[in-house]
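Written below as C-alpha cells is the structure these notes are about.
Here we show just some of the chains, and they stay where they sit in the whole.
Per-chain numbering from 1; labels A and B assigned in written order.
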Amino acid sequence: SKVSQWPLLSEEYERYGRQLIMPEVGLKGQLHLKGSSILIIGIGGLGCPAVAYLAGAGVGTIGLCDGDYVERSNLHRQILHNTYKIGISKVDSAIDYLKALNPNVTYCTDTPASRYLISDTCVLLGKPLVSASALQTNGQLNVFNFPARPVGDLTGGPCYRCMFPKPPPPESVLTCGEGGILGPVVGVMGVLQALEAIKLIASGNIHCRLTDQGYSDGERVSDDSQAPQGLIFSAYSSTPFRSFKMRRRRGNCAACSSHAIITRESLRSGSMDYAQFCGAISPISAL
Amino acid sequence: MAEAEKSEAQDVITLKVEFTGGLEMLFSNIKEHKLSLPAKDEQDKATTVNYLVDYLCKKVMKDRRKELFVQDGTVRPGILVLINDADWELEGEGSYELQPEDNILFVSTLHGG
C-alpha cells in the first residue's frame, strides 16, 4: 500500500484541529508532539490531570510510573481513577482511562523514584524536568534543566540539586496524608505541568543535540525574558499566583556542574543511596 | 508606590516580608509582615538579608522550633528565599543589602502531590 502524503491521519486533523490552527502549535508543533515521549512519575493528584491533557494533546509516547493502588481517599483529586478502580494499580487504572481518551498514543509503564534521582537522571540524559508539588492550599512549579545543556555548562538551566543541594530535614516534610490537600489546588499544578511540557515540545526548542560544534538547542533566545521561571501558588492569598526568576546552575552542583560527582556509573552501581540522603522520607511519599 | 511611607531619613528601612508554603505556621500564621529595620547594623554596615533572617528568628518568630527556619547560620535546606520575586542567589544571597520597600518571600518547598 502507498505511503500517505499526509503527515497526520484524518482522524488526527479532526482531533487536534483546535490546537493545530494556533500559531503556537501548528502542524509543525503537532508533529513535535507526536514524535515526543514523556515520562509521568506518579499518577496521583498532579499526574492525573497532567497526563490527561498530554494524552489529549497527542504526545506520541507516554510512560506511566507509579507503584501505588487506587484508594478511596485518592478520588477527591485523582480524577482519572474512580470508585470501581479501588484496589487496582494506578498505572492500570490510568491506562484504561487514557486509551479511551486517545487511542493514538502509546502508553508504557515504569517504577517510581525520588525527586533527586529523577533530577539526576534528567541531567545525565539531557532531558528537561517539569516538576511540581502541592500540599494543603499551596502549589509550586519549576522547569529544571532547561535548556538541557551538558553537565559542566553553566548556561544550562538549573537542576533540582542546584536549587536544593541539601534535602530538607525529614521532620519539616509533610505529606498529603498528614497535611491534607485540596483537590483543585493539586489539579491546577498538574494541568500547568502539562501546559509547560506542551509549550516546550510544540516550540521545537526542546531538542538539545550534541553536534560537532557543541550542543545546539533550537532557536531558543537566551535573553533575560527567557530566563527560567518558577511559579508558586497559594489558593487563599490575595496574590494567588507569583512567578519568580529561578537561579542559575550552581558552580559546584553535585549533578550538573564540572564538579559533578553523580555519573551514569554511580547511578548504575547504586552507590548513591537516595533514601538515606533524604533521611526518613520514603521515595514515594516524597513525590 | 507608597513613597510617603519610605523613611530613610530616620535610618529605618520598611520591608514587606512574606511566608508561604506552610512556613507561615512558624510565624503566628501571618503570611504578610510589614517590618521596619535599621538601615545600618551595629558595625555601621548596610543591613542585609542575613540580618533580616537573624532579626526574624529573634524578634518575630514565636515558635520555639527555630531549627525549622534556620540551620548552620542560614535558612534551612528546603526554604527558597525570593528577593523581589527573584531567587536570592541572583541578588547575592544573604549578603544582599536591603533596599526600602523590598519584598522578601520565604517559601517552604512542598513535597506532596
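The criterion applied here is as follows: a contact is a pair of C-beta atoms (placed from the backbone, for glycine too) under 8 Å apart; a residue touches a chain by one contact, two chains touch by 3 or more.
The model shown is predicted, which means the values in this text are computed figures rather than measured ones.
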Per-label copy numbers for the whole complex, where each distinct chain appears once: A x2, B x2
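Following the convention adopted for this analysis, only the chains that are shown with their structure count from here on.
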Whole-Å gap separating chain A and chain B, where each centre is the average of the chain's CA atoms: 31
Of all residues in chain A, those that touch chain B in their complex: 42, 44-47, 115, 132-136, 138-140, 163-169, 171-176, 179, 181, 186, 189, 230, 232, 234, 237, 242-248, 250, 281, 285-287
Parts of chain B lying in touch with chain A, wherever the complex brings them together: 20-22, 31, 67-68, 71, 76-80, 82, 85-87, 89-90, 105, 107-113
